[in-house]
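The following block contains the structure, expressed as structure tokens.
Just one protein chain is left out here, and the rest sit where they should.
Take a look at chain A:
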Amino acid sequence: MAEPAIELIGIDKSFGAVRANRNIHLTVERGTIHGIVGENGAGKSTLMSIIYGFYQADRGEIRVAGRPAAITDPNAAIAAGIGMVHQHFMLVHNLTVVENVMLGAERSPLLDKGIATVRAELKRLETDHGLEVDPDAVIEELPVGLQQRVEILKALYRGADILILDEPTGVLTPSEADHLFRVLKQLRDEGKTIVLITHKLREIMAITDTVSVMRQGEMVATRKTAETSVAELAELMVGRRVLLTVDKRPAAPGAPLLSVEKLSVKDSRGVTMVDDVSFSVRAGEIVGIAGVAGNGQSELLEALSGIRRALRGKVAMNGRAIDPTREADPAEIRRIGCAHVPEDRHHMGLVLPFEENENAILGYQDDPRFQKGPLLDLAAMRGDARDKIAAYDIRPADCRLKTANFSGGNQQKIVLAREMERDPDVLLIGQPTRGVDVGAIEFIHKRIVEMRDAGKAILLVSVELDEIRALSDRILVMFAGRIVGERGPDASESELGLLMAGVDGKEAAE
């Protein structure tokens, strides 16, 4: 057998007192697709950053094609034939494809020679690998799937034999993801080695040859994909058996508690993100909004929760008419009995440097329960936080701990506990399980269903199609700011996928 493409021997990496990688051993065989799975914070990205030279390992050795390689920076990684496609693309938006591919490899102060080389090389890559893209297109005008292709082309142009892709499908529609997988398989068949980092187990099962599982900074197992199962991988990731489906009875919806009529919202750049949207959510039902990130879901949630001013439209919440075009006031929306679990937990839902108990009153800091004369009643705040910690099994159970020191799942529980324990009538939830470990997902889903069964109206926004399908009683699909279709919870994934990609509803039904 040929030398493995990459071999990691005993890699250790710490950040301050946090050990992100401990004693990692990994062998990636040449000409395979090797998946690396793990929960958020398991150390996958750190490990890949070490291979790509962003970080230096504290200890351990990297071998490329059997030889020890000193990868001190990304240039050394590129020289060793390693290319990386980042989760967030590293492209210059106002430059063309050619200019982006050339970036960092211009070769001379005058660009004409470099441009000619890149053009010729892009042509060759197109014929060799079927990676077609207009070389003169400006990046920001390309759809996300093609932008990602430019990233792959960039890596190949620099002579990459080994491609690392970090969560490549997070921003793609299902059909774009399928296309990516076809490209990756073809690259593999041509002898390239591919390392795929993801937390989506289905992707792993679909395209990898080998899969390695990371947990809490350690490499806990490596399996042949053909010999393992989603259940086994999930268990390895979490360290215990997990329930992957949501247990719920059919909904018994009552009167509408949230109705939205012809709502339009512009974002801060002045682009219309929500375009003439109407829908309603009834008591005792979960309405899920499916869509690829960036199609207006965030702006919709922000407008409904009073964070963002709408352009026009009407909203009625809990029997009260609200004018969403006025100067926004989230405090008023809260008083009406609407709670909001924001999509961006780190910058909106929580103040990470705060103590846990301080975050447990965020948004409710005016509540008389927490006031003592001119001061905040710290004893009441902490008592209240302890109750929530117990009720939601937040770990560690320490209300004085800095919020940044909780794991993603526990941070999300802090937000959920705060918003749900207020017993709101309308609940807006954005990305309830983003960056949350599998164990906590189970718990969070159960709570959401409990809220529904208690007769609340719940609007759920998630980019995880599985989550939308598992939880929702009705599914609305958003594309380019419009609601392009409504389906029941039993709608097939491919049908929803087509809607999410903007294919017309009638065509999708066929």
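Here is the rule we use: a residue touches a chain if its C-beta (ideal position, glycine included) is under 8 Å from a C-beta of that chain, and two chains touch if they have at least 3 such contacts; residues count from 1.
In this text, contacts and distances are computed from a predicted model.
K.L.:
Which one, "ATP synthase gamma chain", "ABC transporter permease", "Response regulator" or "Ion-translocating oxidoreductase complex subunit C", is the UniProt name for the chain you do not see?
P.N.:
"ABC transporter permease"
K.L.:
Pick out which of A:E7, A:E151, A:D166 or A:E358 touches the chain that's been left out of the picture.
P.N.:
A:E358
K.L.:
Which residue from A:G114, A:P135 or A:G349 sits in contact with the chain not drawn here?
P.N.:
Answer from the full complex: A:G349 touches the omitted chain.
K.L.:
For a quick check of understanding: of A:V183, A:M205 or A:V220, which residue touches the chain that isn't displayed?
P.N.:
A:V220
K.L.:
Which positions on chain A touch the chain that was left off?
P.N.:
That gives, for chain A, the contact residues 10, 12, 14-20, 22-25, 45-46, 59, 218-220, 305-307, 329-332, 334, 340, 342, 344, 346-354, 358, 362-363, 365-366, 371, 374-376, 378, 402, 404-405.
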